[in-house]
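Every protein chain except one is present and positioned as in the full complex.
Let's look at chain A:
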Amino acid sequence: MDGDSSTTDASQLGMTGEYMASSHYVLHPQDDDGEENMNDHEDSGTKENYREQDIYLPIANVARIMKNAVPQTGKIAKDAKECVQECVSEFISFITSEASERCHQEKRKTINGEDILFAMSTLGFDMYVDPLKLYLQKFREAMKGEKGMPGVAVGESLGEDLTDDGFANPLPAGIITADGQQQNVMVYTTTAYPQVQPPVVI
């Protein structure tokens, strides 16, 4: 058997498929959930649902959000954190494939904000839509106010991505010259990489 102590493979358990069909069970030889490595998907082929993506968001970030969500005195078990980490990837894929489908139906290639919001509504996350619209508004305003190019990072993790995706909409770029004057230049791009103007220095 593999290093992973759990299996849902009927043949390994010496059982016929019938016993497993009614519900999913994962067996543990001992009552120690902390040992379970939820990130180990090397044997994912033995699980009933084979998932290709093993990409997760960092557990520290996920754990922090969880901690802030539950009451102050509450605690979170390690396996719960790892589990939510996986759920998150599932959620993102869930939304993305729904949004992607709609996008294709409308003969578009780029998934936009509307597709995402629509997907949320369709999939039962309607309650997120209004708060998200507000956040998006704030985000857009903040981006407009940022001096420099749209490729400049608003948060450090934002910057690296903005240069990769094609921008669906032209964005105004504020360029501050050395004497403090602000010029506004429209940056249009039709290629995968935005054409960015360097700041003018006098």
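In the analysis below, a contact is a pair of C-beta atoms (placed from the backbone, for glycine too) under 8 Å apart; a residue touches a chain by one contact, two chains touch by 3 or more; residues count from 1.
Heads up, the rule we're going with is that contacts and distances are computed from a predicted model.
Novice: So one subunit is absent here. Using its UniProt record, which name fits best from "Chromatin accessibility complex protein 1", "Vacuolar protein sorting-associated protein 45", "Aldehyde dehydrogenase 1" or "ER membrane protein complex subunit 2"?
Specialist: Per the UniProt record, that chain is "Chromatin accessibility complex protein 1".
Novice: Give me the chain A residues in contact with the hidden chain, please.
Specialist: Residues 6, 8, 15, 19, 23-29, 31, 33, 48-49, 51-53, 55-58, 61-62, 64-66, 68-71, 73-77, 79-80, 83-84, 86-97, 99-100, 104, 109-113, 115-117, 120, 123-125, 128, 131-132, 135-136, 138-147, 154-155, 157-158, 160-162, 164-169, 179-182, 192 of chain A touch the chain that is not shown.
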